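To keep things clear, I will list the structure first and then write my remarks on it.
Left out: one protein chain. Kept in place: all the others.
In order of appearance the chains are A, B and C, and numbering begins at 1 in each one.
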Amino acid sequence: MSLSTRAQHSAVEAPPGMPSRLDGELLEVSMGPQHPSTHGVFRMNVALEGEVVRRLKPVFGYLHRNHEKIGENTSYLGSMPYTDRLDYICSMSNNWGYALSVEKLAGIEVPERAEYLRVILAELTRLVNHASLLGFLLSDMGAWGTPLMYAFRERENILDLFESLSGSRMMCDYMRFGGCRCDLPPGWMERARKVVDGFPHFLDEFEQLITGNEILIARTQEVGKLSAELAISAGITGPGLRASGVNYDLRKVDGYGFYPRFKFRVPLGEHGDCYDRLMMRVLELRETLGILRQAMDDLPAGPIMNPKVKIRAFKPPVGEAYGRIEAPKGELGFYLISDGSGNPYRYRVRPPSLINLTVLEDMCLGHTVADVMVILGSIDIVMGEVDR
Amino acid sequence: MEALDEIKVRIEAAIPGARLEIIPNPGPANQSSLLLDHAHASTVARFLRDDPALRLDYCSNVTGVDWLERTVKKKVKVKKVVEGEEKELEETREEIFSGYLEAVYHLYSMAHKHGPLVVRLRTRDRAEGAHLPSLTPVWRSAEFQEREIYDLYGIHFDGHPDLRRILMWDEFTDHPMRKDYREPDDYEYEPTPHDDVLEKAKQHYVPRPAQDGTANIAAQ
Amino acid sequence: MASAPPIDEGLRSELQKQGIWVTSMQELYNWGRRNSIWPLQFGLACCAIEMIATAASRYDLARFGGEVFRPSPRQADLMIVAGTVTKKMAPQIVRLYNQMPDPKYVISMGACAISGGPFKQGYNVLKGIDRYIPVDVYIPGCPPRPEALLHAFMELQRKIDGQKLTGTGKAAFLDKTVPSEFPVPAFGAHDLEPPANADVFHPPKIERH
Partner (left out) sequence: MMIGAGILKGMAVTGRNFIGSYFEKDRLTTVQYPEERDVLPENSRNFPFLVYDTNDPEAGLRCVACKICEKECPPQCIYIEKSADKKPDYMGKPQFYPATFDIDISVCMSCQICVEVCPFEAIKMDKVYELSRRERFDALLMRRTDLAKSNSYYHSIHPLEAEQVDATLAAAAAKKKPAPTPAPPASG
C-alpha cells in the first residue's frame, strides 16, 4: 500500500489561540492508571484548555516490580525467565537480548543452528507484537473489538507454535546463553511454514479493513508528528524512529545473529506522524515474513547448544558488557557488570518502551485529548518494560 | 570509530583542563570506558556529540551503579631486614577503596552507525545528596533515565529540567537499588523460604517455648 | 420471604416433563446474576494479555456471559486482578474495589496477584491483593492459560449459585454487618501504611524453626 492516500490538510489541528469557555483556564485531568486504552497501568497528568492538551506529564511506576533488583539477587540462569516478563508480548526477543549480553560478557560462541532458530523465533515474535499492536491501536481508536479479534486470531496460531516448542504460550524461557534449550519437536517446521504462508492473507485483509478507512486517516495523519532531530536526541528507537525517516535498524547496523545473511529492506516513513508509525508496522510485517521464509529454508542441522557452557553455577569473568538487539519495540539493551560471582553485580535493562515515551509530551501538545490515546498507542508501549 | 585513547587525546586537546581517565574493562566484551570529571562533563559530552568524526548523537543507555566500600586484600612482596639479613617476605595488605555512586552512559552514533562509547561519572562518596552534572541538556534521552537513577540510587543531577521520583511514590524516602537497602518486613506467610528470606520469615514463626526456651524467643 | 424447604428434585423433574418449570426466587435471581457477570476492564500486567485472549476469538468469554468489559468500576460486578500488584498501585485497586457496587466478586488471576509470585521479593511488590480486599477465586499459573481463567469463571458461577438470599448464612453482600468497602492504604516513607489490612488478611502461622 502506498502512502499516497494522505489527507490534504490536517484534520484535527487545534489553532493555538482557540477561544474556549474556560478562557485560558487549564483543567487538570489525571488519565489512568485505570484507563481502558493506556495499555496497562500508565498514568498521564494532562492540563487541558478546552479539549486541547497544553501540558502532559507521564507518571510511571505502577508496574515497577523490581526486575533489576531481583536480577542482582538471582543467578544468571535464574534471570532468564524473568526477562520473559519484561515485554510480556515478546518474550523470545527479551530472551535473545539477555542471552546476547551474557554471551558478550563471557565471550561465548553460539552454534549456527541456534542462531537460525533465534532469528526465526524473534521474527515470529515480531509478527505477534505488530499484529497485536495494530489490534490494540484500532481498538483505542474506536474500532471496538473487531480488528483486535482478528489480530488475536492470528496471534493464537503463533502462540501455538511457541507452546509446542517451548511449553508455554507467553513465557517461553527458551533461549540460554550459548544456544537454545531444546530442539524443534517433530512436525514443527511444517506447521510454522503453514502459519507464515497464511499470514499474508491476514495482512491483506487487515489492510483492506483499515488503511483506506477515512476515520483512521483523519485521526492519524498529521497527528503526533515527530521530527528526526528530536527523535535522535530523545533516543527513540524502533519503528517510531524509522517513521521519522531515520534509517537505523540494529539488525542492519550491528548485524547481530545472522541477520546480515538475510535479504530484507528497512521501511522508512517520511512524515513521522501516527499514520506513518502505523504503516511502518504493516510494512515491517511483510519484511519479517521474508526473513522468516529465508531462515526456514536455510536452517542448518547441528547442535543447538554450545557444549562448553555450563548454565548452572555459571560464573562469567570480571568485566562488563552492554548487548542490544532490535526488539519489536525498539532497542532492547542489557547492561551487565560481573564481579566474578554467580550473580550479576549490576543488571540493567534498557527498556525501549520507557525511552520512547520521552517525547510523548512534545507529540501531544496542541492536539485534542482524544488524540493522546492514538499517539500513545502508536508509540507501542508495554508497561512491564516501561516500569520493569 | 577511533580507539579510546585517541579519542581521549583529542578531547584533551580540544578542551583544556578536562581530566579524563580510561577505565579498562577486563572482560571479553572489550568495552572500556572513559571517566569524566564533573566540571567539564557537559562540555566533553557536547564535543562527543558534535565532533564530525564521532557524532555520538544517540545516548542509548544511562544507568546507575552502586559501588560499596570494599577492602581488597593484596599480597605484596616486601624486602625486610630480618635478623640482619635482607629477605623477601610476603605480606597481606588491605587496601580500602571508598564507595561511590556511578552513572554510566552508552553512546552511539546514528549518523555514522558506530559505537558504543561508554562514559562514566562518579560521585565523591555514597552519602545522601551526592551530586553529578546532568547530561540531559545534551541528550534528551537521558531525561527519564537520570530521573530513575535519582529515584533508585539517590544521585542528584544538577541541571536536570525535572528531577522528581519516577518509579516510586513521592512520599518514599529510600533509594532501593542501593546495595545496602533493606526492604520492609512483610514475611508473614512464607511457606518455602531459604537463605536470607528464611532469616526474615523466622521472625514470624509460632514461638515454641518448650523446644527453644523462652530466652531465645525473647532474643528474637 | 421465609426460607422454604428446598423443592424435591424428583418432583421438579417430573413437573418439567409436563412442561412446568418450577424455580425459586433465589434460583432465578442467582441464575440471572451468574450468567451476566460483567468484569471490570482492568489489566495490570502479563496476565491481562491472557485475559484479553480469553475474551478474544479463540476462547470467547461471551459464552459465559462475561464479555461486557466495563471500563468503569461503577458498572462492573467482577474485578479480575490480572497481574502484579505493586505497592504504588495497591491503593488504586482498593479504591476501584470500593467503587464497585454490591454484589461484587474478585478473581485473583496468576501468581503475582495471589502472592506476589516470582516478584514477591521485590521492594515495590505487594505480596498478594488479599492483604487489602477479599478474594473469591484464586488461579495459580504464570500466566494461567485462558482455559484456566474460564475454569475460574465457572468456579465463580458455582459460588454465586450457592449463595443464599435469606436466613442464616445468607450471602455477604446482603448482610449489612459485613463491610463492602475497605480502607485505602496510604503511601508511607518506607512502605504502605498499614502493610496489610488485619480484618481481611489472615495468614496461617507457620510452625517451623
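Keep in mind that, in the parts below, a residue touches a chain if its C-beta (ideal position, glycine included) is under 8 Å from a C-beta of that chain, and two chains touch if they have at least 3 such contacts.
Just so it is clear, the model here is predicted, and its values are computed rather than measured.
**Student:** Touched by the hidden chain, which of the shown chains?
**Tutor:** By the stated touch criterion, the chain not on view contacts A, B, C.
**Student:** Using the touch definition from the top, which of A:Phe42, A:Tyr62, A:Tyr82 or A:Phe177 touches the missing chain?
**Tutor:** Within the whole complex, the residue contacting the unshown chain is A:Tyr82.
**Student:** I need the residue numbers on subunit A that touch the omitted chain, in ascending order.
**Tutor:** 74-75, 77-82, 84, 146, 150, 153, 156, 160, 163-168, 171, 173, 181-182, 185, 198, 205, 208-217, 311-312
**Student:** Contacts of subunit C with the missing chain: which residues?
**Tutor:** Residue positions of subunit C that touch the missing chain: 57-60, 63, 108, 111, 114-121, 128, 130, 135-142, 144-145, 147-148, 150-152, 154-155, 159, 203-204.
**Student:** Across the whole complex, list the residues on subunit B that are touched by the chain not included here.
**Tutor:** Residues of subunit B in contact with the hidden chain: 189, 191-195, 197.
We adopt the following convention: only the chains that are shown with their structure count from here on.
**Student:** How is the touch graph of the chains shaped: line, ring, star, complete or other?
**Tutor:** Topology of the interface graph: complete, with all chain pairs in contact.
**Student:** Based on the averaged CA atom positions, which chain is farthest from subunit B?
**Tutor:** Using the mean of the C-alpha atoms as each chain's centre, the farthest one from subunit B is C.
**Student:** Would you say B-C or A-C is joined by more C-beta pairs in contact?
**Tutor:** It is A-C, judged by the count of C-beta pairs in contact.
**Student:** Using mean CA coordinates as chain centres, what's the subunit A-subunit B distance in Å?
**Tutor:** Spacing between the chain centres: roughly 29 Å.
**Student:** Which whole number of Å gives the spacing of the CA centres of subunit A and subunit C?
**Tutor:** Centre separation, subunit A to subunit C: 32 Å.
**Student:** Measure off the straight-line distance from the CA centroid of subunit B to the CA centroid of subunit C, and report it in whole Å.
**Tutor:** Distance between chain centres, rounded to whole Å: 44 Å.
**Student:** What residues in subunit A touch two or more of the other chains?
**Tutor:** Within subunit A, the residues that touch at least two other chains are 61, 64, 66, 69, 387.
**Student:** Give the residues of subunit C that touch two or more other chains, as numbers and ranges in rising order.
**Tutor:** Where subunit C meets two or more other chains at a single residue, that happens at 88, 121, 123-124.
**Student:** Note which residues of subunit B are touching subunit C in the complex, please.
**Tutor:** 167-174, 176, 181, 183-184, 186, 188-191, 197, 201-202, 204-206, 208, 211-212
**Student:** Per the contact definition, I'd like the list of subunit A residues that touch subunit B in the complex.
**Tutor:** By the definition above, subunit A touches subunit B via 60-61, 64, 66, 68-69, 104-107, 230, 232-236, 246, 248, 253, 316-322, 324, 331, 333, 335, 337-338, 345-346, 348, 350, 354-355, 357-359, 387.
**Student:** So in the complex, the part of subunit C that touches subunit B is made up of which residues?
**Tutor:** For subunit C paired with subunit B, touching residues are 87-88, 115, 121, 123-124, 127, 187-191, 195-196, 201, 203-209.
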